[in-house]
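With one protein chain removed, the remaining protein chains of the complex are shown where they sit.
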Amino acid sequence: MKMKKMLSVLLGIMLIASMILTGCKTKETNNNKDEETKTATETGTETATEEPVVESAKKIVVFQSKVEIIDQLEAAAAEYKAETGVEVEVWGTTGDDYLQQLKLKLNNNEGPTVFSLAPGSESDELAAYLADLSDVSFVGDIAANMADESEGKVVGIPYTVEGFGVVYNKDLIDASKMTSTEAFATMLKDQKAAGINGFSLSQESYFLIGHILNTPFALQADAKTYVEDLIAGKVKMQDTKEFVEFAQVMEAVRENTQNPLEVNYDKETGDFATGKSASIHQGNWAYGMFKDYNVGFEMGMMGLPLNGNQSIAVSVPTCWYVNSQASEAEIQAGKEFLEWMYTSKTGQRYLTEEFGFIPVLTTMVSTSLDPLSQEVARLTAEGKTIGWPMNAYWPAGIVDVYLVPVAQEFFTTDMTGEEFLAALTDAFVQAGK
Amino acid sequence: MKKKANIAWYLLFVLPLVLIFTTVVIIPFIIGIGYSFFEWDGMRLNEKIFIGFDNFAKLLTDANFLTSAGKTILFTLFAIVAINILGLAFALIVTSKLKVRNVARTMLFMPYLIGGLILGYVWKFIFSDVFSSLGESTGITGVFFNWLLNSKFALVALIIVATWQMAGYIMIIYITGIQGIPEEVTEAAKVDGAGFWQTLLKIKFPLIMPSFTICLFLTVSNCFKIYDVNLALTAGGPARSTEMFAMNIYNEIFSLSNYGYGQAKAIVFFIVVAIITLIQVSITKKKEVVM
Partner (left out) sequence: MKKTGKWVGEILFLAVCALYLFPIFIVFVNSFKNRAELYESMVALPKKFDFKYYIQAMTKMNFLKALSNSLIVTIISILIIVVLASMTAWMLVRVDNKISKVIFMVFVATMLIPFQTLMMPLMQVMGWARDTLHIPMLNTLGGLIYMNVGFGAGMAVFLYHGFVKSIPIALEEAATIDGCTKFGVFWRIVFPMLKPVTATVIILDVIWIWNDYLLPSMVISDKALRTIPLSTASFFGQFTIQWNMAMAGLMLTIIPVIIFYLCAQKYIIKGVAAGAVK
């Protein structure tokens, strides 16, 4: 008798279970359809009702990739709550897997309200998730070409500008002499003779090859077309002057300096701070690495002198985006938070002083830039800047997956500059497929 | 009646776990198989294009995938041998009459407590900086140089770190096996005049065969799936020489956004690995002694 009861209970469980299991497939497709129609109507209503009659949400979530500013951002969020009553929750992650986390969370509708991406191939891939920010009040004040636009609409608000190039020790290097590839190579030899490491890259993917390879691309008259032609096999790096000089620099680096594969970011900046390296290929973000050292010299930034280049690469590394899949109230609240950050006194103070950002609005000035950011601002004012085709035009993921292995081979074998360029060209062809 | 009752008991015992397991592992895996027939970047709102078996056809000509698969098999072979020998040796020592056995047991087990990421960074420092300076100060540059810049030695370094980390873990399972051997059996062997090696080979080994099956399987599955240590120690370098399989899939899915293709790779590899290990399990299972 007891058994019979047990059996019926079990059969019941089984029935429910099988319903769940078999119901899964068909329901899921329905569900997807529901979602599709839902998003369709959502975007429909959005375009129909432009006027901001929407009540904004009382809580939003911010998720962003710059781990260095997390504490400061949380402090800003606390002040925002005190001022407006709206709660801003800041999610944390490691710098390495931010993009993967973001994608997973956007995918199952657990996405944050406001998030960050690198404008270019990253924001293109997620274009469907980016809300139109054209109606944010300060959009008109963003410096030219810095906002991320998609189909004529502003979707991304820039964090800051960052610049990278040769960061050098003014006591050891005379920048006015660094006008050609030869001069640079001679400098490396002289420094080596003096027992100093003339120039240093480091083993992390962008610091090893990504940033430095950006320069010859940026020096092309039309970097976008050049990348497309490169992928299509119409041009080759070996046949392009700036790249040939780039390879000469890399050969000189391999010959006269410490192997970058044995140097990590901590050591690269440590060697520079203690005067063991005369220059490093870095950006203004590296200044934070020096704060535990007593740096006893002045540092400056200059361009990598390929084909006489004097410019450093300056661009927007990251933009804020608002999640188009969030509710309208949340989208509104997200926009309001950005408004506050870029237009209120408190918000601006956080941007410039706490985050240490270089202002991107024409209406903002910063008086608290660190020495390297000052160099970026100075060179920008002098017009000595080139762009970042690496973010804008290179195929997504190419640096880590395709370029790093080639650079590692270059620095561990005696492959020639020409072979190096051929291998890099090949990497672009493969990655662009 | 009796039979029905037995079925009910069977379901009561087995079903709850099977249900949870199905929703967490099996269904996602099946959905994943479905996606391997699409060209898709993994984002819900982006377009999926059905391409049939194209992803699988592409695999056969993907040189990076094939070398990575080969390297993973090589790594796994050496790592399982090293891990099991060391783990078993540790287990035999800490179950002996040694006074320090309890302290030692905890010490040997500690490496496994440290997550792969930090551990990889620390070992990276050892293989590059410590080894280079040892080479400089001792002059034995044939052994002490930066291992991570040499494609062969980088793989050996990966094997060493994996062994270091997992030997203590495997030791735990061998300990359970060894302690399960009734004392009378080993005592009887001693009385019969069996030496240390004879006791070990003839008595202990056959009796810990079940542990051996388990350990072998666990090491195989952990080594094939190695990711954290790989990422932190070599990140696949130099020049892809240590790019293990999990990293190859991860890059395909998350760095290159080729979700469908990444799934296809994973499935093919899973099938190969599953066949190999199931054969292995059934072989070692046959050698087990029933008590």
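The letters A and B name the chains in turn, as written, and every chain counts its residues from 1.
Everything that follows uses one rule, which is that a residue touches a chain if its C-beta (ideal position, glycine included) is under 8 Å from a C-beta of that chain, and two chains touch if they have at least 3 such contacts.
Worth saying up front: this structure is predicted, and the values here are computed from it rather than measured.
Participant: Could you tell me which of A:108, A:176 or A:367 touches the chain that is not displayed?
Facilitator: Considering all chains, including the one not shown, the answer is A:108.
Participant: Of the residues B:93, B:189 or B:203, I need the one that contacts the missing chain.
Facilitator: From the options B:93, B:189 or B:203, the contact with the absent chain belongs to B:93.
Participant: What does the interface between subunit A and the hidden chain look like in terms of residue numbers?
Facilitator: The list for subunit A reads 20, 24, 27-28, 31, 61, 65, 67-68, 70-71, 89-98, 101, 104-105, 107-110, 112, 204, 206-207, 265-267, 270, 273-274, 289, 291-293.
Participant: Hey, which subunit B residues sit against the chain that's not shown?
Facilitator: 6, 9-10, 12-14, 16-18, 20-21, 23-29, 31-32, 35, 42, 93, 98-100, 102-115, 117-119, 121-123, 125-126, 129-130, 164, 169, 172-173, 175-176, 179-180, 182-183, 210-211, 213-214, 217-218, 221, 224-225, 227, 245-246, 249-250, 253-254, 259, 262-263, 266-267, 269-270, 273-274, 277-278, 281, 290-291
Simple rule for what comes next: only the chains that are shown with their structure count from here on.
Participant: Between subunit A and subunit B, what distance separates the C-alpha centroids? Give it in angstrom.
Facilitator: For subunit A versus subunit B, the centre distance works out to 35 Å.
Participant: Sort out for me which residues of subunit B touch subunit A in the complex.
Facilitator: Contact set of subunit B toward subunit A: 1, 4-5, 7-8, 11-12, 15, 19, 22-23, 27, 41-46, 128, 132, 146, 148-151, 235-240, 251, 254-257.
Participant: Looking at the complex, which residues from subunit A come into contact with subunit B?
Facilitator: Interface residues on subunit A, with respect to subunit B: 3, 6-7, 10, 13-14, 17, 20-21, 24, 35, 39, 99-100, 103, 106-107, 125-126, 128-129, 259, 261-262, 325, 396-397, 400-401, 404-406, 408-409, 412, 431.
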